[in-house]
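In this view, the complex is presented without one of its protein chains, the others remaining in place.
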Amino acid sequence: MKIITFGELLLRLQPEGYYRFVQVDKMTSTFGGAEANVAVSLANFGEDSFFVTKLPCHEIGQSAVNSLRRFGVKTEYIVRGGNRVGIYFNERGASQRPSKCIYDRAGSAIALSQKSDFDWNKILEGADWFHFTGVTPALGGELPEICIEACKTANAKRIPVSCDLNYRSKLWSKQQAKETMEKIAPYIDICISNEEDAMDVFGISADDTDIENGKLSKEGYKNVARKLSEKYGFKKVAITLRSSINASRNKWAALFYDGTDCFFSREYDMAIVDRLGGGDSFCAGLIYSILRNENSQRAVEFASAASCLKHSIEGDFNMVSVEEVEHLAHGDSSGRIQR
Amino acid sequence: MKIITFGELLLRLQPEGYYRFVQVDKMTSTFGGAEANVAVSLANFGEDSFFVTKLPCHEIGQSAVNSLRRFGVKTEYIVRGGNRVGIYFNERGASQRPSKCIYDRAGSAIALSQKSDFDWNKILEGADWFHFTGVTPALGGELPEICIEACKTANAKRIPVSCDLNYRSKLWSKQQAKETMEKIAPYIDICISNEEDAMDVFGISADDTDIENGKLSKEGYKNVARKLSEKYGFKKVAITLRSSINASRNKWAALFYDGTDCFFSREYDMAIVDRLGGGDSFCAGLIYSILRNENSQRAVEFASAASCLKHSIEGDFNMVSVEEVEHLAHGDSSGRIQR
Amino acid sequence: MKIITFGELLLRLQPEGYYRFVQVDKMTSTFGGAEANVAVSLANFGEDSFFVTKLPCHEIGQSAVNSLRRFGVKTEYIVRGGNRVGIYFNERGASQRPSKCIYDRAGSAIALSQKSDFDWNKILEGADWFHFTGVTPALGGELPEICIEACKTANAKRIPVSCDLNYRSKLWSKQQAKETMEKIAPYIDICISNEEDAMDVFGISADDTDIENGKLSKEGYKNVARKLSEKYGFKKVAITLRSSINASRNKWAALFYDGTDCFFSREYDMAIVDRLGGGDSFCAGLIYSILRNENSQRAVEFASAASCLKHSIEGDFNMVSVEEVEHLAHGDSSGRIQR
Amino acid sequence: MKIITFGELLLRLQPEGYYRFVQVDKMTSTFGGAEANVAVSLANFGEDSFFVTKLPCHEIGQSAVNSLRRFGVKTEYIVRGGNRVGIYFNERGASQRPSKCIYDRAGSAIALSQKSDFDWNKILEGADWFHFTGVTPALGGELPEICIEACKTANAKRIPVSCDLNYRSKLWSKQQAKETMEKIAPYIDICISNEEDAMDVFGISADDTDIENGKLSKEGYKNVARKLSEKYGFKKVAITLRSSINASRNKWAALFYDGTDCFFSREYDMAIVDRLGGGDSFCAGLIYSILRNENSQRAVEFASAASCLKHSIEGDFNMVSVEEVEHLAHGDSSGRIQR
Amino acid sequence: MKIITFGELLLRLQPEGYYRFVQVDKMTSTFGGAEANVAVSLANFGEDSFFVTKLPCHEIGQSAVNSLRRFGVKTEYIVRGGNRVGIYFNERGASQRPSKCIYDRAGSAIALSQKSDFDWNKILEGADWFHFTGVTPALGGELPEICIEACKTANAKRIPVSCDLNYRSKLWSKQQAKETMEKIAPYIDICISNEEDAMDVFGISADDTDIENGKLSKEGYKNVARKLSEKYGFKKVAITLRSSINASRNKWAALFYDGTDCFFSREYDMAIVDRLGGGDSFCAGLIYSILRNENSQRAVEFASAASCLKHSIEGDFNMVSVEEVEHLAHGDSSGRIQR
Partner (left out) sequence: MKIITFGELLLRLQPEGYYRFVQVDKMTSTFGGAEANVAVSLANFGEDSFFVTKLPCHEIGQSAVNSLRRFGVKTEYIVRGGNRVGIYFNERGASQRPSKCIYDRAGSAIALSQKSDFDWNKILEGADWFHFTGVTPALGGELPEICIEACKTANAKRIPVSCDLNYRSKLWSKQQAKETMEKIAPYIDICISNEEDAMDVFGISADDTDIENGKLSKEGYKNVARKLSEKYGFKKVAITLRSSINASRNKWAALFYDGTDCFFSREYDMAIVDRLGGGDSFCAGLIYSILRNENSQRAVEFASAASCLKHSIEGDFNMVSVEEVEHLAHGDSSGRIQR
C-alpha cells in the first residue's frame, strides 16, 4: 500500500549510554522525527512507504535521506534545498532522572519551506493513507497551511488522514496548538493522542487520572476518546496510555475507539532501552492494521505490541517486522531466545 | 584435576549494547560454544582444563585458540586444519524483545572433522572427567560416532562422562536428536538438561508446567529427573529451571538428582546482562562440585550460584572464581561493593 | 559561598559497561574521590567550591586538575608536586555480582604530603564551610595531623566542619579508624555516616538491622544518630540508609538529626547506573541546604534526592543542578521526558 | 542510465585501525564486493544503478541489502534465499606489513545460486550497461554459466558488457581462470585489468616490469592492452597501474586503450586509508565516462581520479560525487580545505 | 598577562578517523572557533586568558563553557543567553581528498548578540592584549560594530589589538569582507594573515605564487607584509605560509614583519593529524612572544613551532606547553621519545 507521511526529519545527537551532555565528547548521530519514524516502521512492515519533507543538498541532508533509504523508505518526494537539517539533542534518562531533549530546529529547511515546494496532487496520487502529526504545523511558517492543503487533497481523493496530536510545549503554547489544530481537525479521519495530548491541545481530560503519579483511569480515557470524536468528528480515535514508574520502567497500553466501541490492549511492563518514537510506532501499527481491515481488538493489540517492542530498540526508528510484532501481540512476552 | 571437554568453538559476532543487527556497522567478536564455555569456567576454578576441537590454521582459528589460552585452558589437543571457524551472530534482546541467534556454522573445521583426527586414548590418558553436549553430535558428519568413541574410551578408563542435552532446533529435528542421543545415552553417567531439553530430546515432560508463561512445577521436574535416570541409566541428573519473565529479567534455579534424592537450589531473580552460557556455567559448577565430593545440596547451590553470576557477565565465558561463587552460594546476594 | 573540601583525587580506571577487568583492553579514565565529588556537586549547585589536595606536575596530575576546573571547581589551592596520582580500578557489578574496587593509591602525592604543604589560614580565609571524610586521615602519613590542623583552623574561624566517616577497610582497620577518628571527632560539627560506618568506626550499631539482607530499622538509626551526637558532641548527624536488593537495584533514604529531632527523607527505589559517589552527593546536598538555612525536613529531602539522582549518573561526580534536585525532591520521580 | 552489476556482496569484518586479527575483540562489519562496489560508485554518480545477487532472508542478508539501498543502489533484482552471506576478514596493513585477507565465502547464497534464480531478460530490459568481474565465475558452481548467459543476453540487447579480470588466487588457479575466462571473453566489450591480472589470467605480460619492486613500464602495458584486444576481441581495454611503495603509500595511474590509441592518466602519489575497492572505483569511473561519451583522455583521467579518491576512504565503497572526482581530475590534488 | 579574545565558540561535529559524513552514526563533539583556539593556547602557555562570547544557558551552551574552563580559560565575561550554539560539521580529508567543512552557525547566540551585551570598559580593564579575527565581524548583525567598539576601547586603553584576517568565503563575499575589514583596520596594531587572506580581503597578492600547486614565493610575501603595513597602518604583520602537498602532508612556515624587517621561520614538513586551528595556534604563539618582548626571529620561530605542533593534535585547541614549543623551536624536530 502506498502510504505518505509528512514532517521533519531531524539529526539526533545523543551521548552514549547514560552519560549526560556535559560529560561527553562523542555523540551518536542518527536521524528521527515523529512522521519519519512512522514511515520507517511501515517500510519495515513491508508497505510502500513514502516520506515527504525538505532537506538541504549538503552531506548532512544527504545522510538524512540515506537514513530512510537504508530501511526501504521511498524518498523521491523529498524536496532538496534550504540550509539546515533540524537538530535535537537527546540525553537518555535513567531511574528517577528524566530524559532531556534540547531542540535546535529553528530555521531548518522544512520549517522554512513554502507551499510551492510540495505538489500534493502528485504526491498523493494513488496513495492509500496520509499521516502527519501536530509537530509539523507547530514548526510554524507556512506549515499549518501546507498541512491543511495536504489534508484537503487527501480528503478529495478519499485517502484516509491520520494525525497524532503530539503536543510539544517547546514548539508552541497550548493556546497556539488549540487554535491551529482546531483548524486542521475537520480534515482528520483518525486522531491519535497520548495520555496528555488531548488535554494539552483540546482541553479534554480524563477523570480520576494523575499522570505524574502514574495513575491512569481506563474509564476516563474512554470518555476522552468519545468526546474527541463527537466534538471534532474524528471517525476513529486511539489513545496510548503510558504509566511512567520511572525513566527506566514504564507501563504501556492503549485504547482504540473505532467509532462504535472502545477496545483496550493488554498492558506491558517495559524495561526501557529508548522511549523516543514509542507513540510513532503505535501509529504505524495502527495504520498497518486498519489498512488490513483487522478487527478493532487485534488492531489495538498489534499497535501496542509494536510500540512495546520499540521501547527495547535504540534510536527513533522501530526496527521490527510484522512477524515479531505478531509473536508478541499473540501472547509470548517472555523474551525467550530461539536457537 | 584433568578435565576434557569436546565440542565446537565459534566466533560470536554481536552488535554492542541493545542494537539490532540491521542498525550496526561494528560488532564485538569474541568466541564461545557450549563445551568451551564449560572448559573456561573450569579453568577459572583452577582446574586443569583441556578443550578438544578442530580449528583452521589461519588467524581467525588462532584467535579462537588464543581466546582459550588467555584464560588458562590447555589447547594442546586442539587439532589444526580445515577452513572455517563456525560463526554465530547474536543480537541481545531486551524487555519483551527476545535475543536472536543466527548460526553460520555449516562446514566448520570441527563439523567436517573425522574420527582419525582425535586420538582419544591419548587425550583421555589420566583424565578425571569427560564432558560434551548435544550440540556436538548435532553438527552431523562423523561427530556422532566420534562422540561415541570418546565416551567409550572414557567408560573404559572409568572416567565419568557428563552430557548436557542442549537441544538446538536450528541444528537438527527432535526426531534426529532422539535417535542419536539414545545411541549415546548408555555411555553417559551424568545427564544435564534445561527445563525444555528433556521433552525436546527424550519426550519426557514435567506436569503442570507452562514454559512460555514462566510457570514451572518443581514437583514435575523431580519426576523428569527420575524418569531420565530410570529410562537411560544416568547415575545422576541435573535440570536447570529458567523462568523467563522477559528478556531482561529471569528467575533461575536448579534441581539435582543424585541417584537417590532430589535437591533444589535457591531461586535467583536476575537482571540479565548476557544469558548465553548460563547452562554451561551450571555444568562447570556441577562438575567442579562433584569432583570435590561436595554433598548434593552444596553441589546444586554452587552450580546454580555460578550460573546466576554468569548471567551478569558479558560473553559466553563465565569469568568468576570459586570464591565469588561461594560468596553467593553461601547467601550474600545483595551485590554490595567491597572497598 | 566559599566551601573548602580536602582529600585525594584519584584516577578511576573502569571497564566499559559490565565487562570484568580480565576481559578488557580499554578502560574509561576519569577522576574521583570522596571529597572531590562533594566539591564538584557544590560547584554544580553554583557554590564557590574549592578543592584542596596535592597532585604531581605531569600530565596525569594536570588531567586531574582539569577534571575539576571543567565543572567549575576552583583549583588554586591545589599543591603541585610528588610523583603519583592515586589510582582506583573499578569494575561495575550487576544483579547478584558486586562491584569490585582495587586501590592502587599508596605513595600518591597527597598520601606523602606534609603539613607544610598546606597553609590553612590562607585556604580557609573567608570560607563558609570545611568538609573532609574519613578517607583522608586513612591515607596515613601526616594526614591525620593535617586534618586536625585544618579542623582547628576552621574551628578558630567559626567555620562549620563536616566529616563523612567513610570507613574503608582496605585502607585501615576498624581499630585504627576508631583511634584516629576519635581524635578528630571533637573538631567536627556535622557528622555524616552510612548505614555501616557508625558501627565500623565508632562501634555504634542500630538494633533490628541486618544489612546483608537489606533490612534496615528506621528506629534503630534514630538511636545511632543520637548516640553519635551525645558521645562525640556532633551538633548534627546525618545517616544514609542503603538497602541493597542487588547490585542493579538499591533502595535509598536518609535521616537527619538536627540536634533536636530526627527527620527521614522519602525512600527511593533506584535502578543503578553508577553507585560510586552516592554518599558524597548526599553530603553536598546537605551542606548546600544547611548553608541556605533550609528546614530540616527540606534539607534531608534535598540531600537524598540529590544522591538518588547521582545513582543514575556515570562516574564519581554528581552532574545535577539545583533545579533538577528540587524537581525530584518536590515529588516528581516519574522520570517523564519534557519536550 | 540503467546499469546492471552482478556478483557477490560480502560481509567485511575488519579490526579497527591497524590492529591485527589476533589482537581484537571488536570488528567493523560493513559490506563490499567487487561488483557491488561498482554499483555504489555509480549510484553516487547519480546513475540508476542496479545490483544483482542472491542473499539470505535473515537479518545479515537484510543488512547487506540495506547497505546498498542506503546509498541509492536499486535492489529489486536481488534474489532472496540460501543460508550464508559470504564473509571476508580483512586486516589493514601498514608500512612494510601487507594487508591480509581471509575469505570465508564458500557456500554463500550466491555461490550456490542456480541459473533459474536470474531472469536476465527481465533484469537487462532497458539497461545501458552490464558489468561483472572475474570474481563471479571464480565462485564456481553454476556461476560461469550464469555469467555467460547474462553476457549473451546483454549482447543480444546490444548492451555494452564490461569485465574486470580481478584474478583471485585464493578462489581459483591461473589455469582454471584462463580456461573459464577464455570462454567468457568473446562476450566482453570492455576489458579492465590491473597490472597483474592480464598475466595471471591470460598469460600476457608487460616487458621491463618488476611489480614486487614497484617498477612498471608504461610502454610495456601499451602492448598488453593491444594484445588483449587483438587476441580476445575486446573493443576497449583499460589497465590500472599500481606501484606499491609500501602498504601505506602507493602510486596509481591507468592507461586506456580505446581501440585506436592508448591514453595514460596522470599518476597519483597516495597516502593509503583503504586500498580495497580501488580497482572497482576505477571501473565505475570508466563506465560513467564512456556512457557520457567523454573523450578517451578525459575518461581515463576521471576514472583514475575517482579511484585515487577511493584510496582515501574507509570501506569497499567509493563515497564520492562527480563534482569531487572532477575537482581532482581537473588538477587540484592539493587537498586544501574549503571553508 | 591578561589577554582578551572575542569571537564564537562552536560545537564541532566530526566523524572519527577518515570516515565521510554519509558513512557514520557517531561523531566526536568538541568545541572550537578561531578566537577560542587562541584563548586555549594562551591558557596552556600559562597566561591569564579570557574568552568573550555569548552562549545559551542550556547544557550544550554549558558544555561549551566547560570546554574552556577545563583548560584554564577564564569564562567570567561570557554572556549567557540566546538559543543556539553555532555548529560546524567537519570531515577530515586524507591524501588527495580535501577536508570538508559545513557551517550551521546562523542564528547562534553570538551572531544575534547586541552591543549592549558587552561592557568593553569592564572587560578590557587591566588587559594586556585584545585579539579577534575576521570571522567575528563576518557573522554579521551588530558584530562589526561590536568589534569596532571593542577595538576603540582597547586603543583608548593603549592595549595592543591583533586581528587574524581569517577570510571565510562561506560567511561573506570578498567584497563584503573588504568593506568591513577596511573600517576595522585602523584600530588594529598587529595584522595576521595566511597565504591567501591578504589577497581575498584586501586584494594584495604575492608575485610568483601559485597556491593550488603549492608554490609560494618568500620574496613575494615580504612585499605583501610591507604593503599591508603601509596601506592600513599595521605596526606589525605576520603571514603564515602553508604549502599543501596534499591533505595528509603540508609544509608550513611563516614570516614576521616587525615594522622594520622581515623574519622567516624555518619550514616544517608536517604529517597532518588535524589542520584546523593551525593559524590560531600561530596567533597565540606570536602574541605570547611579543608580550615577552622576544626578538623578532625568536618570535616567528616560536609562533610557527607552536602551530607546527598543533597540526599533530586532534581538535581545534593547541594542547602544548611553552616547553614543548621551545623544544621544537630550538631545533629538535626528530620526534624522538623521551623515557
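Think of it as A, B, C, D and E in the order they're written, each chain with its own count starting at 1.
One rule holds for everything that comes next: a residue touches a chain if its C-beta (ideal position, glycine included) is under 8 Å from a C-beta of that chain, and two chains touch if they have at least 3 such contacts.
Keep in mind it's a predicted model, so treat the numbers as computed, not measured.
Here the missing chain is touched by one residue of D:K2, D:R80, D:K152 or D:R168, and it is D:R168. Among C:R20, C:H131, C:K236 or C:R249, the one in contact with the hidden chain is C:R20.
Residues of chain B that touch the chain left out of the display are 66-67, 69-72.
Within the entire complex, the positions of chain C that touch the omitted partner chain are 13, 20-22, 24-30, 58-60, 62-63, 66, 83-85, 87, 89, 91, 100, 102, 104, 106-107. Counting over the whole complex, chain D has residues 17-20, 22-23, 93-101, 103, 168-170, 211-214, 244-249, 275-276 touching the chain that is not drawn.
Note that only the chains that are shown with their structure count from here on.
Taking shared numbers over all numbers used, the chain A to chain D interface scores over half, which places it in the same class.
Each chain gets one centre point, the mean of its Cα atoms, and the points for chain C and chain E are 42 Å apart. Listed for chain D are residues 25, 66, 71, each touching two or more other chains.
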